[in-house]
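Yeah, one chain of the complex is gone here, protein chain that is, but the others are all in their spots.
Then we have chain A:
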Amino acid sequence: MSSSDEDYVADSDDDAGANQPSAKHGTRSSGPVKASGDAGGRKRAAWEDIQRSWDTIVEGADGSINSAVEGLREAGKRKRLLKDTTPLQRGIIRHLILIIDLSFAMVEKDLRPTRYLLTIRYASEFVTEYFEQNPISQLGIIGMRDGIAVRISDMSGNPTEHIEKLKGLREQQGQGNPSLQNALEMSRAALFHAPSHGTREILIIYGALLSSDPGDIHETIQSLITDRIRVSVVGLAAQVAICAELCKSTNAGDEGNYSVALNEQHFRELVMAITTPPVTRTKKQSQSSLLMMGFPSRTLGSGKTMSFCACHSKLSRGGYLCSRCNSKVCSLPAECPACGLTLILSTHLARSYHHLFPLKNWIEVPWSVAWSENSKACFSCLSKFPEIPKDVGADGEPRRKPGEHKGTSESSRYACEVCGNHFCIDCDVFAHEVAHNCPGCQGDTRAGEKDGIVRDGARGDGDVVMVG
């Protein structure tokens, strides 16, 4: 919802001057509210209680809504940020089966352009993001149509393969009944070989409100539990009891994995949330082990003679040389055909390290602190902060203006608690969502040494040391 609000606000920003004297929205909003008022003490249903973005906006002293719009924007950015940074044990090596509903229910047009096309689009985005977040994980795709489960792509670690297959689906249309049980059984079979140190997960995008199953689905759920497979469902129409039960029983009683999409944006958010590695709940769910891996160097081999690669016996110049036995492999990740060593690009592993050492949320800086530290510009991007008002002293109490949004800083400054530097909202978002580094902590190690805190590269950067 929040995003659509923002959109509206962004639009209204342009014609704020034109609309301002009339303030027409009062009449528009009065409809349903009046109706409920006439009914007396009747309790209003959830759908009647609509939050309108234009009701919450307070005009500034000069009659413009610019400040309110800025505040809303910042609040939106910040909301994305303030996530839990508690270090939890997560299953990083994942095995996931994506089940897509391809039944008659997907022809509906309540999600634009159709449920079917939108699902395929989001599924492709999901695949990309999944491998971005979980580089050494595996994924397979299964479809449900005509009462059977259709294999769309096999378990593999190559995103392009999956996306190609998904593109092929675009030509077809949804038809027939979906069968949850068939799809679950097929994915159970596909996940059978997943090693014990990885997770086994199923994500179902479910448009229909029914499932035509050949047998008792509860037996399937039982076997999913014994195989320690977790199921998450994203519904498109309405809540279905069996899906809720399925998610609850396979996720150790946690119902959070079943949700129904409200609109396109919400649908996307729900699907993308699954790309974050799941929390490991019990020791039983994953048996950990120490894996021996090789990090081979790549050679282009230009100017040298061509040679056969050990994996496919194809002639090639470049390739990766196994770090133990020097046999040539043409692509990674792979298992060395000669000595059996798992070969992987170290950059694949390094992609997931920010999950291990999450950057702490930065705190809002009140005017009084901004005054005492006399910060004028963002530490990292050097853009200027708004001027400190003259009437704020060292004891300046926080003066929250009416209509100011919670979670945003009144002085537009955000501070890292470790290094104490002040940053702007854009750098805050960037550091937490993209870089996963604190520019201040990385940029100056002298301060820590003065305080006598011994820091070592990885842990001194404001990261939380993970405690299992």
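For this structure, a couple of remarks:
As a working rule, a contact is a pair of C-beta atoms (placed from the backbone, for glycine too) under 8 Å apart; a residue touches a chain by one contact, two chains touch by 3 or more; residues count from 1.
FYI, contacts and distances are computed from a predicted model.
You can't see one chain of this complex, but its UniProt record names it "General transcription and DNA repair factor IIH subunit TFB4", from the set "ER membrane protein complex subunit 6", "General transcription and DNA repair factor IIH subunit TFB4", "Clp1-domain-containing protein" or "Proteasome subunit alpha type". The residue from A:Ala75, A:Leu117, A:Val260 or A:Cys339 that touches the chain not shown here is A:Cys339. Residue A:Asn437 is the one among A:Ser179, A:Asn251 or A:Asn437 that touches the chain not shown. Listed here are the chain A residues that touch the chain not shown: 10, 89, 91-93, 128, 132, 136, 197-198, 280, 286-300, 302, 320, 323-325, 338-341, 345-347, 349-354, 356-357, 374-384, 424, 426-427, 429-431, 433-439, 441-446, 449, 456-458, 461, 466-468.
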